[in-house]
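One chain of protein is taken out of this complex; the other chains stay put.
By letter and in written order, the chains are A, B and C; residue numbering begins at 1 in each of them.
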Amino acid sequence: MQEYRAQEFFEKYSVRTDLALEAHEVVVEREGPLELPGVNVSRVEKEQAVISRVVVENEVGARMIGKAPGRYSTIESRALREHNREVHEDLARYLAEELDWFIQDTQLGPEDPILVVGLGNWNATPDALGPRVVQNIMVTRHLLGMTPPELRHGLRPIAAISPGVLGLTGIETGEIIMGVTDRIGAKAVICIDALASRSVERLCSTIQISDTGIHPGAGVGNRRLAINQETLGIPVIAIGVPTVVHATTIVADAMDLLAGQRPASHVQESPPQRTTFRVDPRSFMGPQAEPQPAGQPQMSGEEKHRLFQEVLAPYMGSMIVTPKEIDVLIEEVTDVVAGALNIVFHEGVDYDEVFQYLT
Amino acid sequence: MQEYRAQEFFEKYSVRTDLALEAHEVVVEREGPLELPGVNVSRVEKEQAVISRVVVENEVGARMIGKAPGRYSTIESRALREHNREVHEDLARYLAEELDWFIQDTQLGPEDPILVVGLGNWNATPDALGPRVVQNIMVTRHLLGMTPPELRHGLRPIAAISPGVLGLTGIETGEIIMGVTDRIGAKAVICIDALASRSVERLCSTIQISDTGIHPGAGVGNRRLAINQETLGIPVIAIGVPTVVHATTIVADAMDLLAGQRPASHVQESPPQRTTFRVDPRSFMGPQAEPQPAGQPQMSGEEKHRLFQEVLAPYMGSMIVTPKEIDVLIEEVTDVVAGALNIVFHEGVDYDEVFQYLT
Amino acid sequence: MQEYRAQEFFEKYSVRTDLALEAHEVVVEREGPLELPGVNVSRVEKEQAVISRVVVENEVGARMIGKAPGRYSTIESRALREHNREVHEDLARYLAEELDWFIQDTQLGPEDPILVVGLGNWNATPDALGPRVVQNIMVTRHLLGMTPPELRHGLRPIAAISPGVLGLTGIETGEIIMGVTDRIGAKAVICIDALASRSVERLCSTIQISDTGIHPGAGVGNRRLAINQETLGIPVIAIGVPTVVHATTIVADAMDLLAGQRPASHVQESPPQRTTFRVDPRSFMGPQAEPQPAGQPQMSGEEKHRLFQEVLAPYMGSMIVTPKEIDVLIEEVTDVVAGALNIVFHEGVDYDEVFQYLT
Partner (left out) sequence: MQEYRAQEFFEKYSVRTDLALEAHEVVVEREGPLELPGVNVSRVEKEQAVISRVVVENEVGARMIGKAPGRYSTIESRALREHNREVHEDLARYLAEELDWFIQDTQLGPEDPILVVGLGNWNATPDALGPRVVQNIMVTRHLLGMTPPELRHGLRPIAAISPGVLGLTGIETGEIIMGVTDRIGAKAVICIDALASRSVERLCSTIQISDTGIHPGAGVGNRRLAINQETLGIPVIAIGVPTVVHATTIVADAMDLLAGQRPASHVQESPPQRTTFRVDPRSFMGPQAEPQPAGQPQMSGEEKHRLFQEVLAPYMGSMIVTPKEIDVLIEEVTDVVAGALNIVFHEGVDYDEVFQYLT
């Protein structure tokens, strides 16, 4: 069902994106700055970052932007690509605040255990974000047994795993997570994942948090089993950072650029100012949809996609596009994401007292 | 119970060892070349290796050598430390044969799924053996869904995980394994682990296979939950390779050496030829035990151990002893162990046919 | 001068390639299967590989294919991408034979020292080929001092360095190599480098050996100083393996493919069979050149390149395209190249005798 919505959106706009903000921008850019029904967008500008929250309120909104109903928060900052510890500390704090918004919503108790999951392959640099974050967060679950009861008050048990990828384990990542959450009684899961983006500009400069989970086929690796509240039975918060663009995507963008159009993936620095639009977004909205205006000269999204797949896939199918300096960029982003998690999990508890019981 | 036996042996001989062969040698060396009741030892010399099988048949044998009843197979080869691909292929074949002896015994069906578990910390070189082996074996479980039924015949599904260590995950390794075996319906587990040895000579030159599982506190990392047939409900085969010696152990050995004794951990090249012995091994064997001969000048094992712990632990507690070139040695051993597993799992099945269904 | 020739070729065919074989194929494909003056090509098919030798005999040949006069040998094998130890041993042997052809030509004495240089950045996977090869070859230079004179006979001293990249060292790679060759009196240099290729199909499936050195701007990293016989004063043999394609290249290819043309970078499995040709290659060959046929509908190479640079560079300038599984592929290629060097350097000398003097 959900997949169908995404497919519909994709065929309409020929945009396959893991980012709700990107999807929303595509619609707004093509259709004009109208209010999209069922989609609620707010935006805050900070000194070094723009933070946007997209709430897809219902099925109508989901069809509009091809994203499941739920919350999406996006932090965009060029400074994420730069080596500046102070700015990165600010970004970690922003991310911590956004995470907090999600955690509040889950109605977790302050002592409910959380499992952090680093998705991806630690041997493939652009896919290693999740495992590296896991390596840098402070886990506490195993300390509880050593901590006197009077000190346990307010301590949240944090556990963390890097389950690896299907090709190396022979096991769907979702299966491992289910097995572990069952066994340890986790009350929520936070997944960190490297995403495939539409846009080279977003690589290592955007962080998305959402509560709609990880979907089959998303991300850099291939997954076939959804990791979400439906499959796990507990809230799933996903933190995703684009680290690669697929080769076929970059070709599509390049062709748009060469044809004088802005690529579908272009990052909007400011909201578009156009007052006319070619397609009425209400056309998606149900049986009363009007036909698409005729005479559109360019290929439709679906035609273009089909052509690309047929012609380019044999040559470029498994190729990924990544910045030359991806090794350094992944390190920087890891610091920010792990820093944010440590702030969210461990601020306000006096861990000195706790850690003294650790041998 | 089991722990008590090991403790008893340790106090008797002041030898804490993960290797059954080493424990057996200690008793034989100190007590003389008598037949130990309940312990069955056989030994085969190959061109580049000595392969010993120790079967602890019952509780009497278990008390004799401080090891749980079960099978233990040990491959000793100096050539494991050398970079010689041909010899390493021979060693992989020997290891595959020994593994086969264990797998035969489990009465697994040819299509029963096996979970391979790489224990240890991939960031700490001497503890990274398990995760590195996992990275180098061929997993097949995920291919079954893509394979036509007529080709599945005789295919054994192999899955593999590296669960990490308690300090990084907050979860007992045993819990993760239980969660995953339950979920995927594994019928046996094969664990690979780096061991702490008694002897620098054994480092990266000995491989032990056993069916008695992994015990709390064994190995390089610290585990508190046993990983064995009792806890998992399915057969557990453990492959262990000594990669470190604890600092306090090396001190004890050095003192024995300086006092002109052979260290407890000395590797026996040939069986000892002494015909007298000071302690009758029957003294362990029950209420009829005779008192220990008086006038023994050296400290008892327990006294020595207590002294060491008190005096040395604050200085050397968390120190490990490892060869300078441990990075290279771990790589070599990884090749041999992963090679052996690939032979055992995948020889005799035409995987070309299988792999063509893999996208 | 040399750069001018490459530029001229590039503008003619809009092909910027590090591979002489690729340059030759482009001319032959576009111009027809004529004999190119000053360019001598031979080709041998082996079971798992095609080995081509291109000799650019003089300036005329150099202008024809945009490559400096000298020898180029190329081994093409899809099997390089597969994990098959036996085939890789065959490929290492082929590479060793080709290397031997180059070394014979340098007229090095059998005891003349050679410096192996692993170019590239060990932290960036696609650029790490050189440093990884260096790590896997057997160096011998430091053993000479320990070896009795009567055993030194016929021993070639091998030294090896990984000089790093300009951005990490602040020093041109060429400067470091000059400093070291001077100091140790090397008589030849063998460089290993990751190349940027025209074609995704060549990635990790082609090895080029040449005696024309490394040119500024070639390879994955950026170098500004040539590393060749002219700058170092001793023979330089370069081993290059394509590991990335630039993002703008893949776009150009994609556009050719979508337009129904074969991309300039397409790998020829068999020689083209066309008997007509559109452009007479003699048109390059001097003042008597005839004008290009009119009415060619597509953009010229230069126009296309200029358009791409202007429009795409801001978006895709520093992006590289690489296979998802690049980590594994680099490992495989490393084994083949290091294996070949060990065969060439160390076959026929009884190193057992030598190494026993090493403590």
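For this structure, a couple of remarks:
FYI, a contact is a pair of C-beta atoms (placed from the backbone, for glycine too) under 8 Å apart; a residue touches a chain by one contact, two chains touch by 3 or more.
Because the structure is a prediction, the values reported are computed rather than measured.
The chain that is not displayed touches the following shown chains in the complete assembly: B, C.
From the set C:7, C:169 or C:309, the residue in touch with the chain omitted from the display is C:169, counting the whole complex.
Counting the whole complex, the residues of chain B in touch with the unshown chain are 123-125, 200-201, 220, 245, 247-248, 250-251, 253-255, 257-258, 263, 307-308, 311-312, 315-316, 318-328.
Mapped onto chain C, the interface with the missing chain covers residues 122-123, 134-135, 139-143, 157-164, 166-172, 175-176, 178-184.
Simple rule for what comes next: only the chains that are shown with their structure count from here on.
Centre-to-centre spacing of chain A and chain B amounts to 43 Å, using the average Cα coordinate of each chain. Centroids built from CA atoms put chain C at 40 Å from chain A. Along chain A, residues 123 each make contact with two or more other chains.
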